[in-house]
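Excluded from the complex is one protein chain; the other protein chains are retained at their positions.
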Amino acid sequence: MTPLTAGEIMVAEAARQIRDGEKVFVGMRLPLIAFVVAKRTHAPNAIGLFELGMVRDEPAPELLYTMGDPPNVRGATWSARTVDIMGLLARGEVDAGFIGGAEMDRHGDLNTTAIGPDRAHPAVQLPGSGGAADIASLAKRLIVIMPHDKRRLRERVDFVTTPGHGSTPGWRARVGLRGGGPDVLITTLGVFRFPEGRAVLASYHPGASVERVRAETGWELEVVPDVHETETPSEAVLTIVRGYDRDGFWTRRAE
Amino acid sequence: MTPLTAGEIMVAEAARQIRDGEKVFVGMRLPLIAFVVAKRTHAPNAIGLFELGMVRDEPAPELLYTMGDPPNVRGATWSARTVDIMGLLARGEVDAGFIGGAEMDRHGDLNTTAIGPDRAHPAVQLPGSGGAADIASLAKRLIVIMPHDKRRLRERVDFVTTPGHGSTPGWRARVGLRGGGPDVLITTLGVFRFPEGRAVLASYHPGASVERVRAETGWELEVVPDVHETETPSEAVLTIVRGYDRDGFWTRRAE
Amino acid sequence: MTPKVMSMAEAVRRCVPDGASVALGLALEPAIPFALVHELVRARRRDLRLIGPISDMAFDILISAGCVAEIDAAWVGNVSAGLAHGYRRAMEKGIPRRIVVRDHSNLSIGLSLLAGALGSPYIPTRSLLGTDLARANGTFREAPSPFDGTPTLLLPAIEPDVAVLAVQRSDEDGNAQLWGPWGISQEAALASKAVIVVADELVDRSVIRADPNRTVAPAFKVAAVVVQRGACHPSPLQDRYGRDHSFFHAYHDATRSAEGYAAWAKEWILDLPDHEAYLAKLGPRWEALVAQERAR
Partner (left out) sequence: MTPKVMSMAEAVRRCVPDGASVALGLALEPAIPFALVHELVRARRRDLRLIGPISDMAFDILISAGCVAEIDAAWVGNVSAGLAHGYRRAMEKGIPRRIVVRDHSNLSIGLSLLAGALGSPYIPTRSLLGTDLARANGTFREAPSPFDGTPTLLLPAIEPDVAVLAVQRSDEDGNAQLWGPWGISQEAALASKAVIVVADELVDRSVIRADPNRTVAPAFKVAAVVVQRGACHPSPLQDRYGRDHSFFHAYHDATRSAEGYAAWAKEWILDLPDHEAYLAKLGPRWEALVAQERAR
């Protein structure tokens, strides 16, 4: 049997975050495949929202490289403007959103703008927010998907592109953010929850361990009492993932 | 020959206000017919804007009762949203707009909301602004078309629905209005200009006179030095008007 | 998913309780959902808050029937015929009841709903500055722009309980497609808690998916889909039927008195069980409006 990849475990875990009937900003890459899995398994009535101004109630029939690929536009039920779909997000009508990140701190604050102390003269220039900061500001729940790396999971990020829970209790409410903020972080090694607004390891993926996660995490690791191994994707889920991402472009790429 | 009506004179005069290539909020009733006349005579490149969100570069081929009648929609070049077209107005991109009014004062302030001192308990409830207050606030030039009546052309109106020049110099700039305000008032008896922000009679229609206009005007009439009779519509113009408004629904109705 | 396709009576029963705020007539003169207006009268709805731009005749019917407590509108009248007698009676004499009016312009009502659609608390504009309209509305605020100190009028978001979209076609999920001018339809639908779609025709999902740019709002906003041909008569629906001008004029003439309105309402609403009966009563006149528009 083909060995399981971290990408596949992440997709399966991401799919579990989508509940039936929910409206979800599914973005692209792994979350988009997670949407395919969720729709074909436990969440047949989930609805996919795309920030270029689109709604789909069926996933595109083929693998996408961007959410604007023609197969993702063909068969949409609504094709409008970015501010229209983002407006629904701002109104609090979107249940969940998926985003990625280059750097994250333990409070779920994400940096996708620039590494280094001076934004005008960065050590590493990153691409920026796209729609991520909006989704993190405004969606009821946020699911973050990232490679697990000590340099990426830092005690503090250099620049908060995308708001998490902030470093003091009640920060989101105080600054006026209405969305719920990070609920789950899915990495290449494990799954974190944010029970008190801080990332706490809930499970480690097959092949990883609490110790390995601790070694690869840039903050002092907290672990839930019943930490356990992440559920292995079922055969049915793997079949969907591998049938959709046939060449493994998103789920089997070098990590 | 069919006798000339005030409606026909008003349409001809209104048509003269449209310059070639201009973008004009033409509304409905007489101004819409004026747009037809202008397009077929001196302003073939004028463009008609409609507040329901539409642009036409050719008038509808048949008489309209409202600007949303299917013949006015068919053949439009742009059909969008009210805020889109009104946004262009707010940006200062609209050259001129036509509106009507129930009451007007000498400064061009218009009331189409309610007669009487208390808006909540009016003596006469009028329909309201529609888009008129926006057009008067924001268009570069405003042309007002009204029946001439002492009770309608009042020293002061009860309620300013639609801003004119205000009763003190520089009022529009002071309150922050960017459009030019009333430029011309065309009534059933004559044509007024607003050289200093006050209505001054520029011409009286064939069959009327300065004296008759004075008698029918609710403020102390001012008259330009070279006041003269309004130019009679040409045969060509009358042919267009009578060919378009065949039954005289707008141009020959009881006044 | 719960089936959304239902009768007009059912849609009104489920989605428009007494006291609801209802946005309708959103495409301005065309596509006014008169069939729903009539059903609100038959269902004796009370204390509605009506929200809309032009409301050609529709608001006047509801005011005269005593359904209305409040109005946010730019214009209430009869576009080709003149003043709205019912609105006049209510405002001038409190017949059948007093109503509260918040005056708007077409831009201000559109921007207020747009603010609601964007999840923004308000939108600033430079229209209406210095007018009694801006002052009398009572919900607007004048404030200098924090960027350059110039005067602006701040229009707070309006979020109706329900918006009614009358459209040419919809699928059973409520993906409703409208062509011709949209007026303030889209921002009203997006700003509302729920949408009632009144579709001239129910089409297969594949028709919608072949052209999603025509869909006004996503189906998850839609609580009810009513399939009713001719639902906008006497207003027009592009490519389906023309405007019945003389019906507007006849209403204007008939409703000069409260008694006149009562007789009109009895004849055209209360004595008829539903909109199919109304179309049957119109008879060949209705067929002509369809034939004329289809022939173009």
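Read from first to last, the chains carry the letters A, B and C; within each, the first residue is number 1.
As a working rule, contacts are C-beta pairs under 8 Å (C-beta built on N, C-alpha and C of every residue); 3 or more make two chains touch, one makes a residue touch a chain.
All values derive from a computational prediction rather than experimental measurement.
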item	value
Residue touching the undisplayed chain, where the options are C:Thr125, C:Ser170 or C:Thr255	C:Thr125
Candidates A:Leu4, A:Val73 or A:Val227 - the one touching the absent chain	A:Val73
Hidden-chain contact residue, picked from the options A:Val24, A:Val160 or A:Leu201	A:Val160
Residue numbers in chain B that touch the chain omitted from display	21, 23, 45, 47, 54-55, 57, 73-80, 83-84, 86-93, 138
Residue ranges of chain A at the interface with the undisplayed chain	28, 50-54, 65-71, 73-74, 76, 79-83, 86, 89-90, 113-114, 119-134, 137-138, 159-163, 166, 171-172, 174-178
Hidden partner interface residues of chain C, rising order	111, 118-126, 141, 143, 145-148, 150, 152, 154, 156, 179-180, 182, 211, 213-214
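Heads up, the rule we're going with is that only the chains that are shown with their structure count from here on.
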item	value
Shortest contact path, chain A to chain B, counted in steps	2
Highest-count interface - the chain pair sharing the most C-beta contacts	B-C
Averaged-CA centre spacing for the pair chain C and chain A, given as whole angstrom	41
Multi-partner residues of chain B (each touching 2 or more other chains)	none
Overlap residues in chain C, where contacts from two or more other chains coincide	186
